[in-house]
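All protein chains of the complex are present and in place, except for one that has been dropped.
This part shows chain A:
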């Protein structure tokens, strides 16, 4: 008997009468019931109930339950007589003991544990009034007891300062700075952390979604008002150099076939933001890196020196930066202190007093010192990147090309406003900078604005920009403006015009005059005039000056308190309160025919340090704030691929897929086995990931077999086709990579061709696309040539459900059979075909393994047995116990070498869905995903014309196929 058991037993025995003796549990029956046994001799009537009584639940541990096999000691000890008084006393003591045992609760159990489940309420132990009245006294007593006992125990680990001390400003800052060491905080972090579920992703702390329920409000904001997001985690990389050199270097990363490149005339002038998919140098079409958006600084007249900002997702940056360095031959890292333009020294300048705790490694010592040493300046807030070592180079120079690469991560903030009213929010929040009057004394020569004001040409420019900006107030919808327009501006500190309470920004159309109307239509037609593109945000020195000289909230409030009329606007505007900004228009949905320019908006670029100063005024204009979740939904509604989710051929996308699979599998394994979906029975091979590579390979093999069957002559005939020539010319771009790795088709021409093929030519409502006449018809010859050009490629498709149903991620896209299509014509849409349930052959394997493992480890307690079968060896803490599960079997999921993914089910699989949901903008289920080109064309070719582009979709946990319409938007 263990010591704990003995203790327990001792506790039990305390209340027992002396006359009743319990033996230790090994010889219970004979000794303990000695007195009973003589009774059983005396009369059966007494013996039976008493022995029953012994078995009532009141008897606890130490007793052997149930009938004993050896029959007990009935025969051994038979007293000759019983004394009435002694017997009664003994019984009375027993009854007492039992009553006591029934009424007394054991130490660990709570009062509400005695309640049935449906009567239990949340937080009962906290608030005893939630209990039924009869139990309240007891609960109160127990609560008091636990309160007495609790604090002593809990106090011990809590050490050091009181809450008050911890919340003191300096200490709080230190604590915040410590927490920023691993993951970068955005400037709006504290604001977000109070309202959002935060996740640590890509080295940042980001808001995933608000804690309140606001999925639909956020959607409504996106489609009718304005939704705000902090995209400051996007990394900006600055390239400086001669225009020719830059273009020559960057042209290796892109290809004209996939759309506009860095050299596109519109964006090269600096008037538009461009976006492009970047590839590894010279590797198009394989080995893409990911999408970036870029912005050229407008030319200064008579100079060929240009400045370019490339905005990339943080996961993309780690791939992109080395590639850029190699392309530009920028291998020489410039040590931060040497180069005055480098961002980091200036970051140090801001945080100079705060000796970056992360880099020194002794935060404890630091804190003490800063507390003791009053002379030392107080800790400063980290502005910018707190995780980077100050010695890490952020600038690279090339001696041969003269290009300078600057890593401006966290130097420039980016806020995204999505929605048709985002320009009115901006127009209401921001006010063009007021000019400094000449009477301003020269007491602050450091400030840039008074200096800047002296030059009349600058003032003219500002006036021009202000005029354009004021025009925005009269524009009704953001989608009316030319996509990608850039507007530079200098604005006043928006904190000065903060409204008293939240207001909703609306466009002011009625007050617009005729003259403005003319200008406005000019703006819509031609975009922002060229002079207004430039902003001082491009200047490193101005940015730093603005960041350093920001008025703190406290000083601002002091100045406000000295105003004569409380609540009036501070005037004149303090000279520090001018900020250069850049407004970049974001085009909305540009592909497809429906919902044009849905989700258009503006990006607001700010110098660092000013984050909260702009955030709060924006929020006060009635915008809704969303997190990462909504940005995914935004791109889903736009039918645009979202990085890194929908870029499986990019390294970042592949990494994301692995992470996602691990997470989903983990979540799956946390469910009890009986409650899990058996994906094997559903015929779903890969419920947590999409094996694109296998899919592409299998389809390639299938097509080759088909081609070998007897189309040799046809292929040769196809070669002469004009279309074929066109397509085949693209074939020679990168033949070496084709067999090795799948890639996603981004060639615009091919996509357009494919898009034309996918839509039915006769169906009503589908107007033929422009240039449909010149597009070649879908013939076997054209298909073969197309396939041979893009053998291992996938294509991004949008699938709209024709009936009900909500597609889920990783749902299968399948090709319908001829019978299905026939039925489709006859029956109502709602009923698609069913997949016959599959058999789980692996189940018995798992079971037998379970059995064998049970035999192997009989000593295991029964509760552990269940887990043994679930644990894969990868996560198995003690694999020695379970040597048989070598293949990592999880019940209901196929083990790793998957069988053929295409022909596993009754319908041939073409691809998978990466994003799927009920689309609020369309009003039905909509899915986005990839399908294999060879498979798709093969299917299309077999389908009759009126049903062309109709496919089947099946969720991983369902057997029901749903009809979908395939669209390829270009």
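Throughout what follows, a residue touches a chain if its C-beta (ideal position, glycine included) is under 8 Å from a C-beta of that chain, and two chains touch if they have at least 3 such contacts; residues count from 1.
Going forward, contacts and distances are computed from a predicted model.
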Among "ATP-dependent DNA helicase II subunit 2", "Probable cytosolic iron-sulfur protein assembly protein 1", "Ribonuclease P protein subunit p20" or "Cullin family profile domain-containing protein", the UniProt name of the subunit that does not appear here: "Ribonuclease P protein subunit p20"
Residue among A:93, A:248 or A:664 that touches the chain left out of view: A:248
Contact residue for the chain not shown (choose from A:288, A:420, A:644 or A:935): A:420
Residue of A:127, A:530 or A:834 in touch with the missing chain, whole complex considered: A:530
Selected from A:326, A:597 or A:906 as touching the chain missing from the view: A:597
In chain A, positions touching the absent partner: 243-244, 247-248, 251, 254-257, 259-261, 263-266, 268-269, 271, 284, 299, 420, 476-477, 479-480, 482-483, 506-507, 509-510, 521, 524-527, 530, 590, 594, 596-597, 729-730, 732-733, 748, 770
